[in-house]
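Written out below as structure tokens is the structure these notes cover.
All protein chains of the complex are present and in place, except for one that has been dropped.
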Amino acid sequence: MIIVMSPNATADNLSKVQRKLLDSGLKYHLSQGESRTIVGVIGDKNIIAGLQMNSFDGVEKTVRITEKYKLVSREFHPMDTVIDFGDGVKIGAGHMTVMAGPCAVESMDQLLEAARCVKKEGAQFLRGGAFKPRTSPYDFQGLAAEGLQMLRRAADETGLKIVTEIVNINDVELIEKYADVLQIGARNMQNFQLLKEVGKARKPVLLKRGISATISEWLNAAEYIMAEGNMNVVFCERGIRTYETFTRNTLDLSAVAAIKEISHLPIIVDPSHGTGRWQMVQSMARAAVAADADGLIIEVHPHPEVALSDGDQSLTPKNFAKTMEEVRAFAKLMGREV
Amino acid sequence: MIIVMSPNATADNLSKVQRKLLDSGLKYHLSQGESRTIVGVIGDKNIIAGLQMNSFDGVEKTVRITEKYKLVSREFHPMDTVIDFGDGVKIGAGHMTVMAGPCAVESMDQLLEAARCVKKEGAQFLRGGAFKPRTSPYDFQGLAAEGLQMLRRAADETGLKIVTEIVNINDVELIEKYADVLQIGARNMQNFQLLKEVGKARKPVLLKRGISATISEWLNAAEYIMAEGNMNVVFCERGIRTYETFTRNTLDLSAVAAIKEISHLPIIVDPSHGTGRWQMVQSMARAAVAADADGLIIEVHPHPEVALSDGDQSLTPKNFAKTMEEVRAFAKLMGREV
Amino acid sequence: MIIVMSPNATADNLSKVQRKLLDSGLKYHLSQGESRTIVGVIGDKNIIAGLQMNSFDGVEKTVRITEKYKLVSREFHPMDTVIDFGDGVKIGAGHMTVMAGPCAVESMDQLLEAARCVKKEGAQFLRGGAFKPRTSPYDFQGLAAEGLQMLRRAADETGLKIVTEIVNINDVELIEKYADVLQIGARNMQNFQLLKEVGKARKPVLLKRGISATISEWLNAAEYIMAEGNMNVVFCERGIRTYETFTRNTLDLSAVAAIKEISHLPIIVDPSHGTGRWQMVQSMARAAVAADADGLIIEVHPHPEVALSDGDQSLTPKNFAKTMEEVRAFAKLMGREV
Partner (left out) sequence: MIIVMSPNATADNLSKVQRKLLDSGLKYHLSQGESRTIVGVIGDKNIIAGLQMNSFDGVEKTVRITEKYKLVSREFHPMDTVIDFGDGVKIGAGHMTVMAGPCAVESMDQLLEAARCVKKEGAQFLRGGAFKPRTSPYDFQGLAAEGLQMLRRAADETGLKIVTEIVNINDVELIEKYADVLQIGARNMQNFQLLKEVGKARKPVLLKRGISATISEWLNAAEYIMAEGNMNVVFCERGIRTYETFTRNTLDLSAVAAIKEISHLPIIVDPSHGTGRWQMVQSMARAAVAADADGLIIEVHPHPEVALSDGDQSLTPKNFAKTMEEVRAFAKLMGREV
């Protein structure tokens, strides 16, 4: 249930509503809009059904939400969420955020070269995996803590923020120490234990769509994170599994429109994993911007031909530069700052 | 096999090559480029393997094509194909062609209202089904010949070309009489009898992607048409069937890049069937243009709420106008004329 | 709508009901059960809604059918349909019908050898394509009319019935002359023109499931055939397209249970196309029988290694013999006669 407070509601009105909810054994989250406050109520359905919140002073109306996801929905938070990282870096409406870098952190040299390149072309975030979930146990699994340190050093030297993947529920503290955004990978989108842990973290979460997740399951995964208190979730469309084999995945750009219709949270697009072919990254990056995505995450490798993973889908610095030039032009047409 | 003639080859050189092919019981198609002619050879693999075409005067080289599709491939025809309909209407590189109108022809009034609207907003083609392939035998099946006549009348009154679907191999002559482009619908993409028949037609063919067709199967379907002599095929991406149920289909915009990589033929996008939701048509139309599509086919209905089919995915005239405004801006950025 | 006549209804009662329907511009089909007649009414929804059939003598009740398919449904025909071909050959409840033979008719020798083998092992039908729908226009397209004649000769010499595919709406008469069952292939499941034509034929139709057809679309395709008057439709599950590439298709054996729940029509299973791997045919044939399929259609080739198509999924005579031995044992356990 959502409780919409009237524009004239006093702090005391709100406080009584909050007390009633807590006394009833329920939890709530506040969404403070320009003119009014919205209270999202979570807890036992039967208790919620028995509340008589319309009779409280300052309550304009109550809204039953039939979908399972509540905090992610526009009903709870009508305005687009914008996440502010300081230094002018923001994710959300009006901004075009670019995250770029290698698939995996391989060495300090590789990382620095990539970081300088993506910074120069206008990216705000350095991406790179220190913990790599790989299909086979015998594939390169990432440099772990050492990789995190390299990421931080490369980011600090170049003035970038860091987004990196978390795969272990016991690593939240470690990764939060180094990263600016915690990434949940596609394979872990329904690893609910991990979602709950990053829900308790203070850093924003980039939530990749599961390889065959429906829009509804994806929204529910974000709800797991928000229900624990972390309101800064960014969706990332990265292609879904279909029968088509020409591309690695099928990039579902209609997901951008779907998420924006239902939710207030930002959504970015990953054309690298979404297609698995570097030849398609540029055109799909343009299309993502035109589809109203809030940003892009792109694999860039100084030397894709020797990459330890995902070389086929990584842009060279030169092709990344060309891509960014077009991204800027299209973002401008969409009324976004890059 | 493809025979690349040298830039200095004489008419006589070419003529001897042609004679040799015919004498061997093979068929061929010529692709006349700016500086050289390419001969696409079709027929029995074993006979082709036995030819010694490199020894002919004027032959620069021969290329074995391992893929099943030959005439659709860029090897056969390196430059983008542009189809010229006269009156300044073209489909292909440098142009942005818009086809719009109702799903089904319902009445003269409905059609004229739709035609005037789409003409006013800049569409070059009127779309509308006179023969409707419907999942159930008890659904509206279209106005048939009467519908074709209405289409022609509406198109003539407004200065539009017509694209309409053919479903019966015995109807080619009838539909060619009225339409400017023959549409093969998704359900008939592998109706090879129908492909062969429109391959003998003189009018261009719009070939929709089958609901679960791979890129490769789609290219082969076009090859069926071209192998019969009709070189004017336009692909149309209209969404594929996946597990996702939020949208009617999953619009695969990466297909645009895939087709342009492999083939010289134009490709347009259908965001109406591709999403099944009018709310998404505008953003997917923008994205399609940014993905380098050569055109769009959009369902527009003067009164979607009473449409006999596909009301949920039809734009009102007002929303179509808004969409076209953006399409023009994005097409300009892509270097295309609308 | 379905009109259930009372067990005591007279011929005159029924006749008056029929007259009323015809006078109202509606069509109907009769299903004559052991104790009562059921009248399936087809036509304009609004007219049907205005009928007052409950007031007619002899009418026990009327049932509105909300699904689009009516004649295929168990409401219209509660008992399982059994199709009798004479000579003791039946398809439907209590029987296990086996159709076997090569993918394509290649030569009289190949066909006779295959026919003798499958007859010896207990098959009732010889399968073999004279008209082959192939992905590429340059692949072997079948021997056409000559192939039909070979099929008939091989069948007559061995005492088998024939099932063969029809791909052209103009071929019904030709194929009916030779075949005992007309097969609609997966690619043509929604070629509605072809469905209507075989709906007017006198021979039973084997309706393969489209490569990505839902159960509901499949039922509607059968309804197209039945609405034209041909009540003898047999479903054939042949695998659906999924993301999995280890098998050619994913055999959906739950479709057997689904069809039997909703419809009265028989359903057989094609483990050859369903898996695309001869190694799996035997176990999937057993599983199909256990799932309550009414029969099997299996590719058998005297020399799979030289087959012009589908060699990978064809059984050798020896493996077919082993398969049939197990099929008999499992069919017996299911209470079916082979």
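Letters A, B and C mark the chains as written, and numbering starts fresh at 1 in each.
Just so it is clear, a contact is a pair of C-beta atoms (placed from the backbone, for glycine too) under 8 Å apart; a residue touches a chain by one contact, two chains touch by 3 or more.
All figures in this text were calculated on a predicted structure; none of them were measured in a lab.
Touching the missing chain, out of A:His29, A:Arg74, A:Arg187 or A:His303, is residue A:Arg187. Across the entire complex, the residue among A:Gln52, A:Thr66 or A:Asn170 in touch with the chain not shown is A:Asn170.
Touch with the chain omitted from the figure is made, among C:Ser6, C:Thr247 or C:Asn319, by C:Thr247. Of the residues in subunit C, those that touch the hidden partner chain are 212, 214-216, 240, 242-247, 250-254, 256-258, 261, 274-275, 279-280, 283-284, 286-292, 329-330, 333.
Mapped onto subunit B, the interface with the missing chain covers residues 212, 241-243, 245.
Contact residues of subunit A toward the unshown chain are 42, 45, 68-69, 133-139, 167-170, 187-188, 190-193, 196, 211-212, 216-217, 220, 223-224, 227, 241.
One rule holds for everything that comes next: only the chains that are shown with their structure count from here on.
Taking shared numbers over all numbers used, the subunit A to subunit B interface scores over half, which places it in the same class.
Farthest chain from subunit A, judged by C-alpha centroids: C. Averaging Cα coordinates per chain and for the whole protein, the chain whose average falls nearest the overall one is B. Subunit A and subunit C have CA centres that are 50 Å apart. Averaged C-alpha coordinates put the centre of subunit A at 38 Å from the centre of subunit B. Multi-chain contact residues, meaning those touching two or more other chains, occur in subunit B at positions 212, 216.
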